[in-house]
Every structure is written in C-alpha cells, then in structure tokens.
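Every protein chain but one is kept in place in this view of the complex.
What follows is chain A.
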Amino acid sequence: MTGTYLGMPAMPATPRMPAVPATPEVPSFPEAAREAVRDGVLRANLRHATHTIRDKRARAVAELADWDRLRAAGRAVKDHTLRHLDRYLLQLEEAVTAAGGTVHWAADADEANRIVTDLVRATGEREVVKVKSMATQEIGLNEALEAAGIAAYETDLAELIVQLGHDRPSHILVPAIHRNRAEIRDVFRTEMGRWGRPAPGSLGDDPRELAEAARLHLREKFLRAKVAVSGANFMVAETGTMVVLESEGNGRMCLTLPETLISVVGIEKVVPTFRDLEIFLQTLPRSSTAERMNPYTTMWTGTMKGDGPTAFHLVLLDNGRTDTLADETGRQALRCIRCSACLNVCPVYERAGGHAYGSVYPGPIGAILSPQLRGTARAIDASLPYASTLCGACYEVCPVAIDIPEVLVHLRERVAQGGPATRAGIRVTLRPADGHTAERAAMRAARLLLDHPGALRAGERLLARARRLAPRRLPGAGRAWTDSRELPTVPPESFRDWWAARERSTPR
C-alpha cells in the first residue's frame, strides 16, 4: 500500500458496513483454545507468521548496541508518567486546547462511544473512516456507531480484511494473522463489491494484487470521508501532539484529508516531553514490525488553518485504567506500547490463536490487561491468568520490560484466593472466583502433607506399594493429564528411603 496517486474514483452508493459480530457468550480460554488447537490451517498460518516476525525482530533488535538501555529508559519514562498521570493529563488538556483542539474525558466505554457518536452526528455525516486503533476496538465503537446509523470503515489493510470477512481481529498488530492469502482473496472477491468498489473478477492471491484491490477500494473512501476516527500511539503532554505510527499510509490519509478528526486514546498513552519519543520511535517499530523505522509517523497538534482537519477532538479514555493503576504489581501492564512482540514469541498464543483470549488484546499482554481492565468476574477473565506456562519469553522481548509472568501469578492469586482490588475507584476485597473450591482444598491438603515429612514419607511408601494398581486413566482433574500423556511410573523406592538405607549401611 505505497501508491500515492489520487485519481477520482467512481462513487457508488454504499450500504452500511457490517459491524464486527458481538460475542456476548465468550467461552473460557481452555475451551476456546481446544477448538483452535484442532484447526490445522489456523495453526499453520499462526506458526508461519509468528516465527517469521519473531526471527526478524530478533535481528532488528540485535542491530542496536544500546537496546538494554533503551528498554530501561522506556520503562522509566512510562513508570514516571504513570506515577504523575494526573498532572500530565491536565498539562496535555491545556496544550491540546491551546492548539485549537477540544478534549473530552470518558470514564468508560459507554461514555466514550456516546461522545464520539454525538460528535459525528453534529457534523451531519453518516459515515467515518477509521485509522487502526486498539482503543476504539476495546470500547466497541464500530458497533456503537452502527447502532446510531453511522457506518465506520476500517482502512488498515488487515482490519479491512477482518471487517469484510465478518471476522474478529486475532492479533494486535496483524489482526488478520490467522488468515492466509487464499482466504483473503475469497473475502475480497465476495465482500468488497457490497461495500464499495468491487475486487476485480480475476483477483488472484498474489499479495501485490490483493494490496492493489484494497488500495482502489479504500481510495474512494478516503476521498469522500468528512470525518475520521483514530487512536494514537503517543500523546505529548508538553506540546499536545498526537502521534500515530503505521506502515501503510492509510492512516495518514484519514488523519489529513477529512474535515473533522476524532481521536480516542487511552490515558496511559501520554508521555511528558517531545524528546521522550526518541526512545519509543526506536523500540516500537523494531519490536512490532521488525523495522528500523516505521514507514509513516504522523504527528499533529490541534488544528491549523488551511492544512488538515479543521476540527480536532481528543477523547481521553479511562475504562478501567485508573483501577489498574491503583494495583502496585498489576500497574506495569499500563506501560504497554502495543508492539505485540509478546504475542509473536508466545508458544501458547501460537497454538491457541488470538480469538481464544476473548478480547481485543490477545496473547500474554491480553492475559494480564483484560482481567485488570474488565475484572475477573467472567469465566474468560478468570481463565486468562492461567493461559500461560510462565515460560518468560514474553518478558524477555518486552521493550518496556513488563514482567508479564509476575503479573500473571499476581492475578492468579486474585482469582484463586481473592483479595484487594480497585473497581471504579473504590477499594474492594474480591472473593475467590467460582470453581476453585476443589483446587483450593487440594492445595491445602498437599501443603499439609508436604509440610509434614513423616506423613509425606508414609504417603510415598503407600504410593510405591500401590504402584502396580496405578490406573492408566485418572479421574477428575488428572484426566486432563492422562488424556494425552502417560503417567510416570512410580518407582519401588523414593530417594528419601534410598538415602536412609544407605546411611544405615555406610554410617559416616
């Protein structure tokens, strides 16, 4: 998508775009993952894509001699900003306002959606073009606009594939990662014509051909749209500048051509000074697309006469972020710059796919972000902290050094044992999530046994004596082990007994 020629395309009357299907009944992670593991095509697509990008990332990162220092600096800037978030957000509001923009504060998804819908309605328009944005997906903005009779067109190539395919994104950076070329060709052939310029009938699955079809389809949308909706990768408090990094240039079209620009941005995206961008403009592209620099970096500060949109609105989104900030261990998740390096190295993500995480934030970061932003009451959110082997690969690649395994264990504790948390600004004590009673009892029994070596030893001997009676299939939770694996054979004598016997026969 590098073509810059802007001809005047034909403009057929287009019906409303399909909203991404809502999923009220989300299965728990293990349940959803079971389906994905059995889907050979999906696993092959994911494996190919994640391995390609993880190898490229490793090479791009290895080029910088000061990567560790950049990582530490990114972490420090983010931690500092989060500690003084109230101050920097007010400074940002002042700077945006002074530059001719308008700042709106949204406590949750509903409020943010209402603000954006009202802003679009005030323009009299019935359609908007969208720059790829995680924040607007998080709040379900497209669905909210759809309900208000406003069509939202995704313009990022991968988001377009997902939207046209009535699908859900499965990766932060590569939302259509689960689709291969042939599948994309089929989606373009059948769907494009229903929403705008159709794909050529002869469309093949060559990436160049696919990109060209998308380019022509999108071009008429760019030229017609009067309103654009975006997110932002960064917001600079001292200048009020918004920053969007992208690879295709489609975002820049949306950010510069329409008359009204509405940006919905999570409050954690602020950085204090323009100079802080120096760190993230190096670490984000290398961690995400494995590029030394992303092809398009668009920055805008309020509005400017005769150049770009004449109206700019910034919607600052909380939606669980200040609650997360109140948690000492969990707050480090707010450092995330959405690079998705953790997804690409995660062996669990690779097998389970993005949809299993039941959230727009899949993979390791999703497993710690979603249960904090949404709480742990639902089955999916209570299962996410367990969707990891704690192998640590995610922590190793994270460009802002989020100790994801540490937060996972912390959230497991919240799920299994309950404890303090902040919800809607109020300190509460959570009860353990449902379904952990038997596990808790087993853990207590094991602890009692393990804390009494005499009992442990008796248990070991009992196990050794009964070893010939050991079943091949275990009941209850143990069945999950024996369904695909053999049990270890119990030896006739434990180490403890071997040692004691040796001590008796050869006293030292």
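Rule of thumb we're sticking to: a residue touches a chain if its C-beta (ideal position, glycine included) is under 8 Å from a C-beta of that chain, and two chains touch if they have at least 3 such contacts; residues count from 1.
One rule holds in what follows: contacts and distances are computed from a predicted model.
Protein name for the hidden chain, per its UniProt entry and selected from "Putative binding-protein-dependent transport protein (Periplasmic)", "Fe-S oxidoreductase", "Nonspecific lipid transfer protein" or "Cobalt transporter": "Fe-S oxidoreductase". If you put the hidden chain back, the residue from A:Ala62, A:Val428 or A:Met443 that touches it is A:Met443.
Across the entire complex, the residue among A:Gly100, A:Gly249, A:Pro272 or A:Gly392 in touch with the chain not shown is A:Gly392. Note that of A:Gly149, A:Pro207, A:Gly425 or A:Gly478, the residue touching the chain absent from this view is A:Gly478.
Contacts to the hidden chain, counted on chain A, fall at residues 29-30, 33-34, 37-38, 43, 347-348, 351-352, 385-393, 395-396, 406, 409, 411-417, 439-440, 443-444, 446-447, 450-451, 453, 456, 460, 463, 477-478, 480-481, 483-488, 490-491, 493-496, 498-500.
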